[in-house]
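Omission of a single protein chain aside, the complex is shown with its protein chains in their original locations.
Coming up: subunit A.
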């Protein structure tokens, strides 16, 4: 989407704003840049850009922890959760947006309340809960408390409410059932909200830390954020070369995902009615 196609009548104030914008952009990206650079430096005090570049940090960290397992776990967790949240969220949002049924408002209020009461607030009880279900120290146990997202239900309902009634009625006239109307009318019109939610969810669960830390005991079920924490153990002093190399390994998959999706990202937010 083009923003400014007006005559380039840039005032001093505008130019100042642009400069400030780049300044802030640098400030915001700086820690990430630092990670990307430090991960390849042999010493944090050597500031020469010509020498001191190395791949040792990466290979050492990669060898020191089960990153293949961690990354695989994170990947399965994030994909599985996002898909489940979307499926459950779409179904719930659809009936909240389209049908009237006894108790609807009460049920929707419960969803709204869950916008603020996340599963991680119930740390201990949820830990006991997954233990009781025999899911402690499994990927399923890490994921299951998040399988339904109130945020997804809320966003999708807002979006589904904008679907014109005439379209729905026309589809019903053609004899489409409830699920078919959802699949053929609602979902195609609200694809960008689904995409926007998916991206927020992917970023959140890829980076989630405390709950996976509590819910897992062995490397077999740990996602990558928990795996990298061993490089942050403050008692032994932080080893920044290893930390940044470990962070790089976490960030790169997500970064690629975001850069590829960047245009899609802003556009889906623009179209999704999250505004």
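FYI, a contact is a pair of C-beta atoms (placed from the backbone, for glycine too) under 8 Å apart; a residue touches a chain by one contact, two chains touch by 3 or more; residues count from 1.
The rule is simple: contacts and distances are computed from a predicted model.
Visitor: Can you match the unshown chain of the complex to its UniProt protein name from these: "Spermidine/putrescine-binding protein periplasmic protein", "Hydrogenase expression/formation protein HypD", "LutB/LldF family L-lactate oxidation iron-sulfur protein" or "Sugar ABC transporter permease"?
Guide: "Sugar ABC transporter permease"
Visitor: Just one of A:55, A:117 or A:170 touches the chain that is missing; which is it?
Guide: A:117
Visitor: Considering the whole complex rather than only what is displayed, give the residues of subunit A touching the chain that is not shown.
Guide: These residues touch the chain not displayed: 1, 3-4, 13-14, 17-18, 20-22, 24-26, 28-29, 31-32, 34-35, 45, 88-89, 91-92, 94-95, 99-104, 107, 110-126, 128-129, 144-148, 150-151, 153, 158, 161, 178, 200, 203, 206-207, 209-210, 214, 225, 228-229, 232, 234, 238, 240, 243-244, 246-247, 250-251, 254-255, 258-259, 262-263, 265-266, 269-270, 272, 274-275.
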